[in-house]
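Worksheet: one structure, shown below.
Of the protein chains in this complex, one is absent; all others appear in place.
Let's turn to subunit A:
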Amino acid sequence: MPDDIPPAAPATGSTPSAGAPSGAAASTAPAAPSAPAALELRDISKAFGQVIALRSGTLRLESGSIHALIGENGAGKSTLVKIIAGLYQRDAGEFLLGGESVDFRSTAESKAAGIAVIYQEPTLFPDLSVTENIFMGRQPLKGLRRIDRAAMREQALGLFQRLGVRIHPDRPARGLSIADQQIIEIAKAISLDARVLVMDEPTAALSGVEVDRLFAVARALRDEGRALLFISHRFDEVFALCDTVTVMRDGAYIATQPIAETDTAKLVRQMVGRDVAELFPKQEAVIGDELLRVEGLTSPLFADVDLSVRSGEIVGLAGLVGAGRSEVVRAVFGVDRYDSGTVTVEGRALAPHDPTAAMRAGLALVPEDRRAQGLVLGTTVARNLTMAIRSKLTKAGILTRAAENQAARVWASRLEVKSSALDAEVGTFSGGNQQKVVLAKWLATNPKVLIVDEPTRGIDVGTKSEVHRLLSELAGQGLGILMISSELPEVLGMADRVIVMREGRVTAELSRADANPESVMSAATGAGAAA
């Protein structure tokens, strides 16, 4: 056990409130083991055909306590969650709720039993308003069983206030950023007022401020005596919020321990079986000519955005959720329209609203919403990996499966996509594994400028540092990289330059030397503007 791996939590806390690892745990002691647990799973197993997603899932949630569940991508965390929710039925094992054995056949049953679940991938009804989404199936009623819209809207506003977000309660869910979708799911779950609240990577798309708000809500629920399960790949969050932590690996239970008795290095070792640094140290690259220049880009969602990316440079685009960062890069890449402004790649103006032209010019965009935008769900991993390079794989205009598979094999192994067969449907992959496929798909295009929107959302430690290493290496080879990230340590660790956006405008541009949590956050929140 080498001592040179520091516990990363205090040093890299993306949440300003992230205190010493033991801080949160001290407030509540785990309940006495003799009392029945709020929820207990013993040796749960679950297979999908040949794929064994869970071998022995074991978990014990106590009331008045926040329990962390961590593990690599594909370790089986979400599968366990879906079994708790009644979405999947276990093949074997015991499932006790308040000491009594239960057997949920549907999500309605688990909900009725007092379990609320926030799933890893938001699943909203796109055409309903966000309020209707939150209260789907349990709308407040007034006389004659009519839906009480005013009350419903009022409650939704209350929830948003509690979570500290500004989302219009009447807007449709369609077009919400992935972070806002996640917030709606959180609002939905906490409004259920459940005894057990399960959160599968609720923070993956959120930035520091929203995470803090969520944590405040979670702590309040804990203090009311609820049992909470929290899944995250961010250790600082686990240490800041949770009281107990369970580690899983390859579908099996590894260990449960009080948070105060462990540290990042230990947890990582339990997760992957060896030592891994949480953040990859950035390599210095030679910064060369300007590759991408955006001038005066304006649309209803953002205004006067100027930015540039040079060869070898990693430019971080920081800001709060809803600052318009994703909207800007989508417009740059040509998937969204913009009203005015110019995009130039290597000195040549890019035709607006034409992703194909953008790709030809050497742009690549890894979008934020992998399931809706990054992947073509319903088709194979090979097709997805080669989707953006399919024209380059032809011989005399003919594209064969063999050519696709060959290219797919190269990229799947480069990013260590966990799949045995190339014709596996990408929709069945774990969240982090899907993210790898999207990254690989775009790296395969051999771009000059790579735009990545939350590239490590939902990715585990090992792979995350691998993604960082990859980005660093690509920059070293002369690529320009524009990276949106809501994770402050990632931005600060990786970026040569940080551009901060707030409410659709660029509010700061900071050199690597000037960028620190305070300067970035004050530009992002506007707090520093007055001071």
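We adopt the following convention: a residue touches a chain if its C-beta (ideal position, glycine included) is under 8 Å from a C-beta of that chain, and two chains touch if they have at least 3 such contacts; residues count from 1.
Please note the rule applied: contacts and distances are computed from a predicted model.
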item	value
Omitted chain, identified by the protein name its UniProt record gives, among "Anti-sigma regulatory factor", "Autoinducer 2 import system permease protein LsrD", "Formate dehydrogenase iron-sulfur subunit" or "NAD(P)H-dependent oxidoreductase subunit E"	"Autoinducer 2 import system permease protein LsrD"
Sole contact to the chain not displayed, among A:S129, A:S177, A:Q270 or A:S419	A:S419
Residue among A:I52, A:I287 or A:L399 that touches the chain left out of view	A:L399
Per the touch definition above, residue among A:A108, A:A150 or A:A220 touching the missing chain	A:A108
Options A:M199, A:L375 or A:L450, residue touching the unrepresented chain	A:L375
Absent-chain interface as seen on subunit A, which is shown	48, 50, 72-74, 85, 87-88, 107-108, 119, 121, 123, 125, 136-137, 250, 272-277, 280-281, 333, 335, 355-356, 358-359, 365, 367, 372-379, 383, 387-388, 390-391, 393-394, 397-401, 405, 408-409, 412-413, 415-425, 427-428, 441, 460-463, 465-466, 469
